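Okay, structure first, notes after.
Note that this complex is displayed minus one protein chain, with the remaining chains in position.
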Amino acid sequence: MEIAKVANKKQKRKHKFLNFELTTLTLPGIIYFFIFCYLPMFGAIIAFKKYNYANGILGSKWVGLKNFKFFFSSQDAWRLTRNTVGYNFVFIILGIICAVIVALFLYEICERGWIKFFQTSMILPTFLSWVIVGYISYIVLNPNLGILNQFLRFFRFSGRDWYSDTNCWPVILTVTNIWKNVGIDSIVYYAALMGISSELYEAAEIDGANKVQQVLNISIPHLIPIITILGILKVGNIFRGDFGLFYQIPRDIGSLYNVTDVIDTYLFRGLRNGDLGITSAVGLFQSFVGLILVVATNLIVKKISPENTLF
Amino acid sequence: MIKKIKISDIIIKFMFLLFSLAFILPIMTVFGISLTTESEIIEKGYHMIPAHIDFTAYRYVFKNPQTIINAYKVTIFYSFFGTFLSVIVMALMAYPLSRKGYKYRKPIMFYVFFTMLFSGGLIPTYILNTQYLQLGNTIWIYIFPSLASAWYIIIIRTFFQGLPPELAESAKIDGCNEWRTFFQIIMPLSKPVLATVSFLVLLGKWNDWQTSLIYIRKSELYSLQYLLQKLMDEAALIKNIMQIAPNIGDSASANVPAESTRFAMCIVATGPMLVIFPFFQKYFSKGLTVGAVKG
Partner (left out) sequence: MKITGKKFIMCLSVLLSITLIMSSCSKKVAQTDNKGENVKLKWVCTGAGKQKDSDAVWQEFNTKLKDYLPNTEVEIEIIPGGNFGERWQLMMASSEKVDIAWSGYAIPSFIGEVEKGAYLPLDKLIQEDAPDILKEFPDWLLELGKVNGEVYCIPNYQIMSTSPFGIHTKKEYADKYMDIGAIQAKYNEWAANSNAGKELYGLFENYFKKLKDNGLINKGVGVGTIKGFSDKATYDSTTITGFSIDTDTKQVIIDDMSDYKKLWYDVAADWYKKGYIRNDILSENVDGIDEAEKGYILWGHGYYDKTSESIESTKKGFATKVFGLGDKYYIKNNIPATSTCIARTCENPARAMKVIELMNTKKGKDLYNMLVYGLEGKHYKKVSDNRIETLGYVTYADADSLYGLNKWAIGNTSNAYETQVDPEGYADYVRSLDDNAQILPTVGFKPDVSDISVEIAQVATVTKEYAELSYGALPNYQEVYSEYMEKLKTAGALKIRDELQKQLDEWLQKSKK
């Protein structure tokens, strides 16, 4: 009994020490987040105030939920929400599928030279700002001289005025978004694949598994943790539209707003007088909903595979 | 057997080639437009291959070589040093979070993740950085406020979780404390993820122009992208000067290559990153982890 107790105590001390040491590792990060993220966070209170320079953040007049009115009482609130969330939802799912497929196929190539070449080319869009991508998309979609229409006419189809056809835009925007991000995303998944020891594949091949079976049983399960986690994180931003994408590519054409206007572009258009309270209010709303969705998604994931949860 | 693999290999490579075209052609277009004369752009719009090759845009961008070289110096310093610090801090954070036995795992994870969603906004952050931390208008503003990001911490954590737990166990048995375990065992095994994250962080810092916009007043501390943006704004402003001071007559302003400059800027900023990327790619290779575990 005595021995057990002593052993138990030793264990506890060991654990305490272990936890203490690990905590020291986290200290730099914790201090960083505290100073640079949590301290300013209280300033979000601007969302409930009518901001006045002289009174500062604390002293400005409290207006409660008035700043939120701008978004909620807008006749477009439903359309904006539908667009923002709808697009993001599709982007997340299709983005993951495309990036994973690319990573898997890239993994099959053995020559370093080819891998380098393909990865470098896929990464190129990351260097282009949305403004430049906007110009490029215009070169492609221009009704008169655009490449797409020239291509169609070559095959005896008639070109279309893409900029006045609202039906194509969900596709155009999705393709553009994937084009811009697949390079970076696939690199992350590719790095994860690097962590699988090749012995596993060799053993599976000896057991008679073909390529597809190997992928399904080894590669993909190894990717599930990172896909899940990053997916949960992306859900947190599902109410935030990528401003550059939705503003530059449709060239801010009003008649397309029905399918291209998102919360962030709407905000940008309406706040020429620099109302800080309203901007902050909408941002707070986007964060808050994101939080709820993440917690919900996390709970769902907990039910399915508890080791892949965020927290 | 060997023949089968070859064919599928060729097919994959061919598909990737086609796929890569979708990425290479746009960059070539950007390069082509940067070499086009301004008047051709206005008359005929944007095309990939210019009728005449014209270096005016590049001459305009480099008209003051000293400022560009300076911006390169500043950007190189804070990008690399900042990335180095950043990755260390984030990896340090990610490691305990990956250890199942760590008591504070869940609350710290929430603590970190919360910052991804909620932020105080520009004004409170600005007040903090300039008034209290005195970072405004110094080189450190590029490094400290962006030291860590929940996104990358989680990527690194996931990778660490994939490492066999026996590693930490055997290290403890050998008498290592956590710091030594971290630096001498875990880090060397994590080359792929560290290379990936380092590159992505570096890329982000390299492309940053907003920090300069908000915090920097001294032109010696401008980042590369910001300097180029400024050139762009100036060019556009010269063309639109009539809106502010009406009725000014001068045709000299017509020679400012506003449109092609934008594209030249893109190429000037992109170049170095493209050169650097292959160095990171070295670490994206298979089998690096295998030997270590065995050993």
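The first chain written gets the first letter, and so on, giving A and B; residue counts start at 1 in each chain.
Note that in this section contacts are C-beta pairs under 8 Å (C-beta built on N, C-alpha and C of every residue); 3 or more make two chains touch, one makes a residue touch a chain.
Small disclaimer: the values here were computed from a predicted structure and weren't measured.
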Worksheet item: Which is it among A:138, A:169, A:190 or A:246 that touches the chain not included here?
Response: A:138
Worksheet, complete the sentence: Among A:36, A:51, A:91 or A:190, contact with the omitted chain is made only by A:51
Fill in: Of B:12, B:214 or B:276, the one touching the omitted chain in the full complex
B:214
Response to the item:
Touching the hidden chain, out of B:19, B:55, B:72 or B:126, is B:126
Practice prompt. For the chain that got dropped from the picture, name the residues of chain B it touches.
Written response: 39, 42-43, 63-64, 103-104, 107, 122-123, 126-128, 130-132, 213-214, 217, 219, 230, 233-234, 237-254
Discussion item. By the contact criterion defined above, which parts of chain A meet the unshown chain? Give residue numbers in ascending order.
Written reply: 34, 38-39, 42-43, 50-59, 66, 69-70, 73-76, 138, 141-144, 161-164, 251-255, 257, 261, 266, 269-276, 278
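In this text, only the chains that are shown with their structure count from here on.
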Worksheet, complete the sentence: CA centroids of chain A and chain B: separation to the nearest Å works out as 16
Worksheet item: chain B touches which residues of chain A in the complex?
Response: 15, 18-19, 21-26, 28-30, 32-33, 35-44, 46, 57, 102, 105-106, 108-110, 112, 114-129, 131-133, 135-136, 138-139, 142, 145, 179, 183-184, 187-188, 190-192, 194-195, 197-199, 211, 222, 225-226, 229-230, 233, 236-237, 276, 279-280, 283-284, 287, 290-291, 294, 310-311
Practice prompt. Sort out for me which residues of chain B touch chain A in the complex.
Written response: 8-9, 12-13, 15-16, 19-20, 22-24, 26-27, 29-30, 33, 44-48, 89-90, 92-93, 95-97, 99, 101-106, 108-121, 123-125, 127-128, 133, 144-145, 147-148, 150-151, 153-155, 158-159, 161-163, 177-179, 182, 192-193, 195-196, 199-200, 203, 207, 262-263, 266, 269-270, 273-274, 277-278, 281, 284-290, 293
